[in-house]
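My structure is below; once you've seen it, I'll send some questions.
Apart from one protein chain that is not included, each protein chain of the complex appears where it belongs.
Here is subunit A:
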Amino acid sequence: MATWRLVTIELKLALREKVGPLWGVGFPLVLLVVLGNVPSLREPQEVNGGLSTFEIYVPVIVLFNLAVLALIAMPNALAGYRENGVLRRMRTTPVGPVRVLAAQLAANLAIAVAAAVLVLAVAGIAFGVRLPGSLPAFLAGWALVTAALLSIGLVLTALAPGRSQATAFGTVLYFPMMFFAGLWIPITQMPPWLRDVSHYTPLGAGMRAFQEAYEGGFPSAQPVLTLAAYTVACAAVSVRWFRWQ
């Protein structure tokens, strides 16, 4: 009862906060629609294995949404709670601050699911982009990236002294990570060494898992292990260094 109420409250607060909904959901959707209306991006490209640049961007936009929620919106909210004594206040109740953290994760997860469904649906219905060849595989890849990113978001929250630093760390980390997801140059068009680097970054590994799912296969060992390693390492660091006040 208390847990469920906490999750709904956190969800409401996240929606009122606007960072997540606006930058994590609204902006990626606008980007999708804008890109979808550029004719040259809709043409199949030899370098992309016959896919159009637009089609390659669809999973990038799903990652864009996840990264904003996990690296910026969530650390911002949690570090703010710590700074304002919200977590401290929770320590004096039977529920405790761990469940606030869990509710924050659940709320951001819910927004992320809604956004991913929305992006895939708009891409499919409005622009005729085909769905991933294997939806369960895509889901598995998505779950892995999400776990890794939320874990990284928790590390940012744990290590940042205050709310403003948490937001700053998140934003600074966000751009190189999105670069390796192929936001500016698709991964297939990167020089080989950069592509190799990309595969070992969280979002690059995520893109690889998505690509494999689009081709109908489950994520291969490399992205799975990379993402699992990020998740476990970051979870361990945040458990060790998380401060409630």
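The working rule: contacts are C-beta pairs under 8 Å (C-beta built on N, C-alpha and C of every residue); 3 or more make two chains touch, one makes a residue touch a chain; residues count from 1.
We adopt the following convention: contacts and distances are computed from a predicted model.
Colleague: According to its UniProt record, what is the protein name of the omitted chain, chosen from "Nucleoside ABC transporter membrane protein", "dihydrouracil dehydrogenase (NAD(+))", "ABC-2 type transport system ATP-binding protein" or "ABC transmembrane type-1 domain-containing protein"?
Modeller: "ABC-2 type transport system ATP-binding protein"
Colleague: Given the contact definition stated above, which residue among A:L41, A:V95 or A:V237 touches the chain not shown here?
Modeller: Reading the full complex, the residue touching the unseen chain is A:V95.
Colleague: From the list A:N37, A:N84, A:S164 or A:S220, pick the residue that touches the absent chain.
Modeller: Residue touching the absent chain, from the options given: A:N84.
Colleague: Need a quick check: the contact residues on subunit A for the chain that isn't drawn.
Modeller: 1-2, 5-6, 9, 12-13, 16-17, 80-81, 84-86, 88-89, 91-96, 245
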